[in-house]
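A protein chain is absent from this complex, but the other protein chains hold their places.
Note that the chains are named A, B and C in the order they appear, and that numbering of residues resets to 1 at the start of each chain.
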């Protein structure tokens, strides 16, 4: 009974916080719109709109009303899914973004896999042989990678691996003639649905470098967090008790230190899943991939302010929802994290 | 450089029983940062523990008592050890890590001060107690059965149902029983107990002491009991060793040490403890404080606080020498008392 | 009667679990100049009572009165007088002194904030006097507490509390973290100060032997309730409540003969 109460309390709190965050995000975006220099109606209508068109937009957006009314109607429009209209594509921003979201999610998914697949084993080995050659090299690598600008790393690797060595395609998401019918919008998935295996491997070939660049940035954080957590646990008292039982170093690490260190890593990777969507802005455009990052980049380049702010609202919302899902998954999947999250009221 | 005494039998009190562990000139150095410098926490300790004997090691903070105990099991990975620790004919300090690992838990086991921080919060009690056996390749069912038997023996209520409970679901006294079960399940011959009752309330402490008393009698288990509480020593141990500043300063039968302590530090310590069974106007207070390991005074380390010090005390380090049935490291007792009269 | 605590209760919020009640209708009185011991095991609520007496936390029910001041609702000048006249010493000699203040700043802070000495020079002189009184070297005034031992720190803490001449000193396990050989120094100092300054001391402890040594009046607590209270002779010579008896019986004695006899008797009792 108590557990049920604790669960619903946790879930309720988590949901409430997500709603609060979305409201905060909406308010920030509204503030951004108000910060824009110049006449909002003029901007929304586009540079070569006639006076009548501008007035029509002013009317539609209710820009003559007091700010508080404007704010409320802005929130109302958001609730109806209206993120504004791009002055370049003349399409609703939401419609534009929905088209490219799967491609970004695909990139983030692959990057997340790479991130965890590299960082977690590396963190474990580094902690297991603290101060050894592997530990030292991987720490130096982590420091270097963590300090490099992601977009620059993308440019350099693209040049070296794509142009000079030709190991991977320079850009795009699939080779010429490899297209599969668009179903989901994520190229790898579409290729699989079409049964186009050559196309599937081609899309993987295209995604590997962008995903690796995106992953590099985040893998350094996972590596450092896991390694520090493992070493911290290895220094704790109960590890001495396990030593006193005659356990080997390996047994201590796998059976005791690792389970006790995973919590911060899982929490971090949850946050990272969201942050990666934001960081796609830095990578997608370099590799000429479709996606919300590239969309946003182009919007900035074309001074399409409503598309930029619509994207901010959209990405922020996706990040919040991803964080919420990851938190709930953590709670459901691992009973240990459940215990830690809900607190232990034993005795 | 100190002279090495070639006759170990002279500098060791003969235990009542055949010796199980003989420690000879054990030193423990802890590194300071990465500069390569280190500080000597335990400075040449000699003692032995007989089969089934209960020995208390008493000392204050910085005396090196805990590190001495851990050194017997080589538990501190950073510590640099030298000397000999002879257990059943093998020098533990010379064993490979793998062989030492085999000995831990099965021949020598340890219980610790704060049971909660010495239990893995994410593993069930049953698994933690059985782990000692599982590490040695004993099957899951068998290990669980024996874990249950030990928990029962130690008076854990409804042990069978609670095998799958986690440490946070136990009270302080029960946790100490679990830690004790973890130590005893491998049927060791020596149990090192590092302040096992310090964090407990008196009534629980009393129960744990009774338990330890029973188990050691029943199993013929030798116990090295580390504590700072002289009351606990008097009620539990047969022999007491008093440590000060990294050295043993007095070692003897509990009855004779308490009745007639020889070292001024032991004398002061016994007089300084407030007693539940007596009214005193003022407690005897030893002036000053125990020195931190980096600032140990030369000569006898106790001399700055000693009310019986004389000329030699700040110059020569007293050796631990036989005095009656005990051993004492004090210039008052090393056969040069006439020096003092002359001074 | 200097301070009276009248049936106070206190619970702690443990949301989402139900609140935990740690004090149930606790009543006790403190007279000027007396030393009173609050003893109990962990979870007995003894430290919570000390915090209530110092107005660090507020009980939900009941009243605390100090020399005509309603402590729970005191404000302004009344609260200032209460803060000047009721002081405390903590258990942890390492955490109880601000590491970024010199000994002079630490001990002189009370004089400064209560404006008891107008000039820095006068404050300095008072600090030197009190340091001398508690057995510290006044030349150490400009040092930070980092390099002081646990016992010296407790002396600093006592000097810091006593320099503004309080009438009640609440000591929460002041010797529990000290080495045995140093513990006696601090106990003797407290005893000394109590007599010299006609100070009322509230001594919170789990160690009955220390309490017996220091306090004329003893209050035994168990699970947030007062189980028994009385004079030293009553509690130690003729305890009435079974809880008090079991508590006393469990205290180890540093004497092998007496200690073994006590334990044997006790085990016989539990066996029956």
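Quick notes
One rule holds in what follows: a contact is a pair of C-beta atoms (placed from the backbone, for glycine too) under 8 Å apart; a residue touches a chain by one contact, two chains touch by 3 or more.
Quick note on the criterion: contacts and distances are computed from a predicted model.
The complex appears with one chain absent; UniProt names that chain "Dipeptide transport system permease protein DppC" among the candidates "Multisubunit sodium/proton antiporter, MrpD subunit", "Heme exporter protein A", "Dihydroorotate dehydrogenase" or "Dipeptide transport system permease protein DppC". The chain not shown here is touched by just one of C:88, C:103, C:171 or C:235, and that residue is C:88.
When you scan C:80, C:124 or C:266 for touch with the missing chain, the hit is C:80. Within the complete assembly, residues 51, 54, 56, 79-80, 83-84, 86-88, 90-92, 94-101, 109-110, 113-114, 146-149, 157, 160, 164 of subunit C touch the chain that is not shown. Contact between subunit A and the unshown chain involves residues 17-18, 20-21, 24-25, 28-29, 32-33, 35-37, 130-131, 143-144, 146-153, 155-156, 158-159, 163, 224, 227-228, 231, 235, 274-275, 277-279, 281-282, 296-297, 300-301, 305, 308-309, 311-312, 315-316, 319-320, 323.
Following the convention adopted for this analysis, only the chains that are shown with their structure count from here on.
Comparing the CA-atom centres of all chains against that of subunit B, the greatest distance is found for A. For this pair, subunit A with subunit B, the centres built from the Cα atoms lie 54 Å apart.
Remark: subunit C residues 41-42, 149-152, 179-185, 187-188, 191, 206-210, 212-213, 236, 246-260, 262-263, 266-267 touch subunit B in the complex. Those residues of subunit A whose C-beta lies close enough to touch subunit B in the complex are 236-238, 240-248, 251, 255-256, 259-260, 336, 339, 344, 346-347. Taken in their complex, subunit B has these residues touching subunit C: 60-61, 172, 201-203, 205-206, 209-210, 228-235, 254-255, 258-259, 265, 268-270, 272-277, 279-280, 282-287, 289-290, 305.
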